[in-house]
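This is the structure I want to talk about, given as structure tokens.
Only a part of the assembly is drawn; its chains keep their places, and the rest are absent.
Each chain gets a letter, A and B, in the order it is written, and its residues are counted from 1.
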Amino acid sequence: MKTTNELIKTIKGLKSDLHRKDFLLTWEQSRDELQQVLDIAQVLKCLRGENIVTKVFGSGLGISVFRDNSTRTRFSYASALNLLGLAQQDLDEGKSQIAHGETVRETANMISFCADAIGIRDDMFLGSGNAYMREVGAALDEGFEQGVLPQRPALINLQCDIDHPTQAMADLAWLEEHFGGLDKLKGKKIAMTWAYSPSYGKPLSVPQGIIGLMTRFGMDVTLAHPEGYDLIPEVVEIARKNAKNSGGSFIQVNSMAEAFEGADIVYPKSWAPYKVMEKRTELLRAEDHEGLKALEKECLAQNALHKDWHCDEAMMKKTKGGEALYMHCLPADISGVSCKEGEVAEAVFEKYRIATYKEASWKPYIIAAMILARKFSNPGAVLEQLQKEGEKRIK
Amino acid sequence: MKTTNELIKTIKGLKSDLHRKDFLLTWEQSRDELQQVLDIAQVLKCLRGENIVTKVFGSGLGISVFRDNSTRTRFSYASALNLLGLAQQDLDEGKSQIAHGETVRETANMISFCADAIGIRDDMFLGSGNAYMREVGAALDEGFEQGVLPQRPALINLQCDIDHPTQAMADLAWLEEHFGGLDKLKGKKIAMTWAYSPSYGKPLSVPQGIIGLMTRFGMDVTLAHPEGYDLIPEVVEIARKNAKNSGGSFIQVNSMAEAFEGADIVYPKSWAPYKVMEKRTELLRAEDHEGLKALEKECLAQNALHKDWHCDEAMMKKTKGGEALYMHCLPADISGVSCKEGEVAEAVFEKYRIATYKEASWKPYIIAAMILARKFSNPGAVLEQLQKEGEKRIK
């Protein structure tokens, strides 16, 4: 791996517009911009490892808006804010359907007088999570231009209906660490596959985020799911184009075994078909509780037909040398542990448990890197200054 | 406007006892004390605008006690704490009727061992919100005198049954900014008028705060509401006396149109008659849910008789040059936007939308100024020191 100094030098050389735009979908960012976030994250992690304070803000708030339950992302975001010197403040609006128009514009400004970052998780309503974030972003732009806000807060997508960029980027940082560099990922086969879970309605943002991002780096990405468990077609199309452009490949299969065959990396995870998510969104909007119950029942029965989509030891044997890297955004549904039958066998999970923790450990640094890249036009110089000052984090 | 240096010089010259008393009602403060808070707020806003850290505390907690829902005030208070270097900690006691006696004394001390500020919002119970704050204040005095507390936290009224001093002072700061100085307000006509809203039970603290404060500066204050929608008589009497003393005027009318006639500033906003608030307080205390429902129904029907109290374009035409400054504490009930028929027409609100955001933007600085004035006997010197040190807020 590169040294901190080498990373800082690289960061300075990358072409990036991230200080002028919000990082809402990975496929809206250039290759250099993605690398900038990865490299900043790596420097922040190194500095912290060397007991150096990474505060770039002497004061300021970081706002969180969680429109869905969250523990991991909440703590990762809080950690990222803390790394940078911001104090966390939660906007608790409940999980009710999001407001629009004047309410969004006004609230966005009212919470931002002293805010340098706003992180939003909004993944429940297909078609509106990412759109809501853009509405908030536009309100912040207006507030800043009109002199209402003394600064334009960084807007962080903590999971939407389309993408989960902090997760996908943390996963990529982990792959970079594990395989020893971004260039080492070229030609590696990653299997993003559906897996059985005894719950329904798991968001699409993780599989979509993975196929949308991993296809940028020349990887051979295989998407596998039972027939009918489709992701949003537009995102699949983006993955296809990405693969072409990066010199990798993107294929779709309807068999977990086929996807695992010779894979370097496997990512077995449950999700709901996007058609179901559409229907669910309509029912949620209509507050049709009976309809929601019926849909859940129907989907669970449907899921139960595919219990063989299970990442067990036999399945793992099909991977390259039987030793593919298992990934998961956590928490996984572990058969015999967190549920009777789930996404992964206990023995497989246990073998890769620490690896999944390390995968997750990148998230605070990725989020912090996104904020830093949004707020500073020359993040390399800022990191260099932190390193030079070398203020001890623990006395 | 004055420069930061001029403001600091002015602050040093003002006679103030604010470091010895809590700022619970604007009319308990001298003219110099009000100006001190305004000037400190302005300096804090300037320093932040110049990217200078305004922390006066190296550590310490700021406690919040919200006995009613709040987003704007909550974030303003959190922002103020952050500006000064305090960490926010919420005391969540629910909205149940407030405790008294030993419970108050004890809780006040238990939460304050490391607290430098306590902000309380308690506006639901007519006759007890402000009284509760004084009870807390007395407990803090005792705790400090007896050596339980190493410091006496600043007590901040974040809205009570009588006054809303952080709102009224932020409104005044905005008027000062908008018109170019406190002295420019002399002779300006401000119309504080009731407006129709499809909700009931909105607190009296804003209109009372406005007539109690704006009458201190030689303004011509007109209070307008339909017959029966009276504010607390004692507060109206205070406004009357204030106007006399400041060389302004205070009149009451029963017509929105009359109030708007030739006004420089209009503040149309719904509230409930104080007699209704008294009745509601009794019912809340008795936990008489049926009674509360009946009262709400009755009041909404009563309100509906006054839908013509609507700030539309025709109404605005009556103001000075048709261009009076529209004010609101937000959120406003905007006809056709946040409700079918409300306080203000969409076109009027849209014209002044950014202005109302700027009005609101003063609140964090006003609250921070109140804390600073309470904790330092020579706030001018402290601000001077911040300016001299000039620590960068964003690296």
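As a working rule, a contact is a pair of C-beta atoms (placed from the backbone, for glycine too) under 8 Å apart; a residue touches a chain by one contact, two chains touch by 3 or more.
Everything numeric in this text was worked out from a predicted model, so none of it was measured.
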Homo-oligomer size of the whole complex, from 2 visible chains: 3
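Note that in this section only the chains that are shown with their structure count from here on.
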Turn needed to bring subunit A onto subunit B - CA fit, degrees, nearest 5: 120
Subunit A and subunit B: spacing of chain centres that average the CA atoms, whole Å: 41
Residues on subunit B engaged by subunit A in the complex (per definition of touch): 48-49, 53-55, 71-72, 75-76, 78-79, 82-83, 85, 87-88, 330-331, 334, 337-338, 349, 353-354, 357-358, 360-361, 363-364, 391-395
List of subunit A residues in touch with subunit B within their complex: 56-61, 63, 87, 89, 91, 101-103, 105-107, 109-111, 113-116, 143, 146-151, 375-376, 382, 385-386
